[in-house]
Structures are given as structure tokens and as C-alpha cells.
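With one protein chain held back, the other chains of the complex are shown just where they sit.
The block that comes next holds chain A.
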Amino acid sequence: MTNAKLAYEETFDCVQCGYCLPACPTYVTMKTETHSPRGRINLVKVAAEGKLSLSELEDPINMCLGCRACEVVCPTNVQYGKILESAKAVLLEEKKKGMSKRARLFQAFFFDTMLPNKKMLKAAGVGVAAYQKSGLETIARKTKLLNTLPEKLQSFEKVLPDAEGLSKRKKRKTYYPAKNEPVFNIGFFTGCVMDTMFSSINTKSIELLQQAGCDVTVIKEQTCCGALQNHSGELDKTRELAKRNIKAFEQYDFDFVVNSIGGCGAMLVEYDHLFHGDSEWEERARRFSKKNVDISVILNQLSLPYKKAVNEVVTYQPSCHMSNVQKTVREPVNLIKSIPGIHLVELPQKDMCCGSAGIYNVIHYEKSMEILDEKMKSVKKITPKVIVTTNPGCHLQMKLGVEREGLTNEIRVVHLVELLAEACGMG
């Protein structure tokens, strides 16, 4: 275990102007400075100075979605992500000291074994459902690892996608050639939750890339991106996974490494941050990170063979990690607009997080639902027929929002890739 330290020096970059306040979803819903970016930065600072105990720091840090909308509006470029991650790592280290052996084992099992292990994820039925069905919920409750386990976990069940069943799901091949003269040679990053619960989106992503003129390779050596581990403060585990991915993709000469998962993509483009000052890995990580892009960046440069018009009013809920970390903002919008027949209406306050934030909505269910309710107020202002997302977490959360508002028959939630595939006449 590294000796985790709070990013104290970084807190001095904050001039406390407060420009981040209106951009912060938890400041809007929780209403106190304590739950704002400026507040959290200050608390990390005073905790580092010993004026606040780590247990007092815990709640404000844990309640942060990590959406990093604050970084985009910050006039002095404070590295909030770094400050937050340092606090998470310190808090986790502290917590582990006081954890029972059983709880430590569970934590280790969930992040080290279960998430990076596709077989296990598949067997369990994946993600939230996996969590319930596998009986982990009971274990977690007993070990008090997640002491705020939602009572309404079953609400997620209704919105879980009809995944390509284990038996039905075709075994993924390794190589998918371009349908015409290849423009780019692509390594496809599948993700772990994505490739089980939302595997059909990955299937469609690969097909769209082929149609647009890409040779696509799905290498078997790839593993989990490490985002969830990183958000939980498990820095060592994140680095381990990062190294495995870097090593795996280094063996090939891809033009780009492409994914359709806003959250994973954000982790991948920041791998270099994990190895700051590491002479062996920093440069390798930077090279790898530079190659990683969201699928929309690639498709936006190529042309898709649209076959039918989608005559619907759609809106787009950007993934925070895609906008704020990957800085991929225009490409998905351009792609949606390029679909024949489409009528795109901008979602008011689109830059506000939906409250999904990795597994935040599972761990902090009530707080997450308050944020979702704010989001749905915006949705109801424009009453779209389709909500487009670019990340599985947002996808589930928006479906849950639609369900909670009783709008399931009026509004459908799709991944951008699904909408594009529909317009291209794919199954």
C-alpha cells in the first residue's frame, strides 16, 4: 500500500472565487458550502493542516460525485480531480486500518477480482443486478462496508437492459475488418461492466466502426480500466490495472484505442496522472492515453451509411466524464445532428451530472435521487421522445429517472451508438 497523502499544495491554486458553486450538482441539492467544490478543497486543506479529522472529512468527500464539472468552470485551473482522489486514497487507507478482516476481503474481492474478471461478471449477471443476485448485498450489509445500502435497490432492476444473454451472446471475435478501404486501425476497448450488461452496445460500436471504414481488433489481454477503483481511492489497484492495459495495447500498432464508455474513457486518458514522476511508466502511460478516444471522435471524422430517417425529438445528456475529463463535447452533438430526420433539442442545464457517477447511485441512493430529480425537471421542460447518452452509468440513471417520473411509455433512453445503428439500419 502506498502511503497516501492529501494533495495539500494543489489546494493553494484555489482562489476561493466561488465560480464552481453553481456548476456543482451536490451544492445545488445539498445546499451547503461543505458540499461544494470550493468547500471540499478547503476541507482537504484544513484536514492536511490537522485542523479537521479524517472522519470529519469523510462525508463531504464521499458525497462528491466526481463529475468534475467544477474544473471546467474554474478560472484558475485548479486540479480538483487530483485533490479529490488524494482525499479518497487517504480516507480509504484510514478506513482499512479499522476494517475487520472480512470487510477487507470483500473490498479486495469486489475491486481486485470481480470487476476485472469478465467471467465472474457475466456469471453474476453484472453491475447492480450482479451485486444483488450474487448475494454480495448481504455480505456487504453484514460487513457494513457499504453502510448506506439503498433500500430501493430493486428500482434499478426495472431499468436494467435486456443484455445479450449468456447463451445467445456470440463469442466475440478478435478481428473485424473494415467494410471498405480501411482508414484507421482501431484497438477496441470493451470495458468490464459495459461488455456484459451492455454488450450489445459494444457489438454495435464495432459494427459502426467497420461500416465507417475501420479495421477493429478486440485484444483479449485488455482488462478493467480501473475507474471505479480509482474513485474509491484504491490507487495501487488502479495502477496495476493501468499497467496491464498499457502493456497489452503497446504490443499493437493501433491508430487509436476506441471505447463507447464515457467514464472508462476518462480514466484511460488520465493514466499518465497515475504515474507522475515514475520514470518507467509515466511516458508509456502518456503515449497510451493519447491514443484513447471516444467512439464519437472517430465516427465524427468518417461518414456513416445512414439508411433511414429517425423522425424524433431527441435530447442529449452528456456524460460528465466525457465532457469534463475527455473534453469530448462537440462530436456527439455533431453526430446526432447528422442523422436524417432528427430534431435535436438542447437539454437545459445539460452540464449538470445526472447523479449516476460510477456506483454513487448505488452507495448514496437517496442523494443520487435528489440529483436525478433536478435532472428530470430539466427533461420535463422539453419533453423529448429520446434521451441520448454516452455512458452506461448515465444510461441506467436516465432510464431510472424516466421510470420514476412514470414516462417509460413516452421517453426512451438510448446510447448514441444505438441511435446511430438504428439510422444505419442495423439490427
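FYI, a contact is a pair of C-beta atoms (placed from the backbone, for glycine too) under 8 Å apart; a residue touches a chain by one contact, two chains touch by 3 or more; residues count from 1.
Keep this in mind: contacts and distances are computed from a predicted model.
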{"item": "Record-based protein name (UniProt) of the chain missing from this complex, from \"Glycolate oxidase\", \"Deoxyribose-phosphate aldolase\", \"Histidine kinase/HSP90-like ATPase domain-containing protein\" or \"Ribosomal protein S27E\"", "value": "\"Glycolate oxidase\""}
{"item": "Contact with the hidden chain (one of A:Thr34, A:Asn185 or A:Ser378)", "value": "A:Thr34"}
{"item": "On chain A, residues whose C-beta touches the chain left out of the figure", "value": "12-13, 15-19, 21-22, 31-34, 36, 38-39, 42-43, 46, 51-53, 56-57, 59-60, 75-77"}
